[in-house]
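Omission of a single protein chain aside, the complex is shown with its protein chains in their original locations.
What follows is chain A.
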Amino acid sequence: MTDLPSRRTFLGLAGVSAATLALGTGAPAHASTPGDVPADPFRLGVASGDPEPDSVVLWTRLAPEPLAADGHGGMPRRPVDVHYEVAEDSQFKRIVRRGHAVASPELAHSVHPEVHGLAPGREYFYRFRAGSSISPFGRTRTAPARHDQAQLSFAVASCQAWYHGHFTAYRHMAAEDIDLVFFVGDYIYEYAINSANLWREGVQLDKVHDAEVRTLEQYRLRYALFKSDPHLQAVHAHAPWVSTWDDHEVQNNYEHVGVTPEDFERRRAVAYRAYYENMPLRRTSLPHGPHMTLYRRVGWGRLANFSVLDTRQYRLPGKSILGARQEKWLHDGLRASSSTWNVLAQQVVMAQIDRDMGPGQTFSNDQWDGFRAERERLLALRTPNLVVLTGDIHRNVAAELKADFNDPESATIGTELVAGSIGSDGDGTRRDNYTDLWLSNPHVKFYDGRRGYVRCTLTPSQLTSEYRVVDYIRRDDRAPVSTAARFVTPAGRPGLEVQ
């Protein structure tokens, strides 16, 4: 039995120092051997994320051949300078910031420059240059100033099994007037892709994708495959994202049957590395071997305080879903919050869902139902205007969080909005085999089995949530979008009012 690899050995023995990793975030340095960059290196698009009042993080990953089997996207094995510009206008006539970061092969030629010194609460445009190629531009925005009671529109998305269908939902999201996108998990899936699950019509895939994803090159390739979708790229370019993962960014339910804990940590380490490489994340989320800090807060003036959770990494089955440290951080943050709205962006369903439609009660231990004491401690805080954004189940659900889920008359103390999947499970139907089960729980107010996302508008006085759905995704990306349900949650009165 080998010792658990320590953080130092994970970084050190790979010949990659923390400083080298940090270069991709815009630390002052240049590529030591600058050279030609292959043409058309921005085929995975551009992105921004985690806005603060004076800064955002920008992202791109150079990949002139995104589906190169070695996961390096057709880039040479040497570092490359990537320059960026941030402007007030999409013609880049009023440029406010310029800089560069080093795209290194250790990070699959991704860069994550953090741009500071921006004005709060305003729209910006950004683009990159590598060699003689200029990227398409992206639109982003900063958070409002700390005391600004602004308005916010955002979308919630999750579960994008590329192979199950077209990202029609993203085509529509890219046309929405939104300030922010919350992605709450399952950005990729690790499964082998073959004729059994390739339901997205009109695509041909190389055999290299017909293997469960375990190595770093495979995870990199899987991100490249999913990110090759033009509608996903369009949404990344349309608004800053605040992202967290669920299980499939590593492996279904973090199962590691037949694999030693040490070897599973190796897999987690490469999966976390690939996640960081492919998402607009700040330096604080740089992975260290099998560890990566993804839970964090995003403030939106006095309007909202977003707590982004990681319910996978620290999970102890049957004992804790957040881990003691994250739970304390969350409770401390909620207690200290003076924001009107307190929003959790997280993965698995928090409302109690009794899966036995008879007199008994059966619960899923994979969701918050498997961690009832922890849920009770959280809900006991009686956080004002608590809203929980959830993914995972591939179904659109709206539920009220109750003081006592077994007593429908008990106080409603929060609101849960579960975003249906972007792709996972292919074509859906409004009603399906689970409709009656979910709606048999009296605090579940809405269920729809189609693909889609939730569009939310937050003002100081109310939250409006709209469930946007498409009827099919397998055949093509042309399905229109419709609003399946619209709810209002007035500030000070948690729950769901049908509009």
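Assume a residue touches a chain if its C-beta (ideal position, glycine included) is under 8 Å from a C-beta of that chain, and two chains touch if they have at least 3 such contacts; residues count from 1.
The criterion applied here is as follows: contacts and distances are computed from a predicted model.
One subunit of the complex is not drawn; among "Rhamnogalacturonan lyase domain-containing protein", "Carbohydrate ABC transporter membrane protein 1 (CUT1 family)", "Autoinducer 2 import system permease protein LsrC" or "DNA repair exonuclease", its UniProt record names it "Rhamnogalacturonan lyase domain-containing protein". The chain that is not drawn here is touched, among residues A:H83, A:R97, A:R139 or A:R214, by A:R214. When the omitted chain is restored, the residue from A:P38, A:P53 or A:P105 that touches it is A:P105. Of the candidate positions A:E262, A:D356 or A:E376, contact with the unshown chain belongs to A:E262. Contact with the chain that does not appear here is found for just one residue of A:R77, A:R325 or A:R493, A:R77. Taking the complete complex into account, residues 2-3, 5, 9-16, 70-72, 77, 104-107, 214-218, 257-260, 262-263, 266-267, 269-270, 273, 289 of chain A touch the chain not shown.
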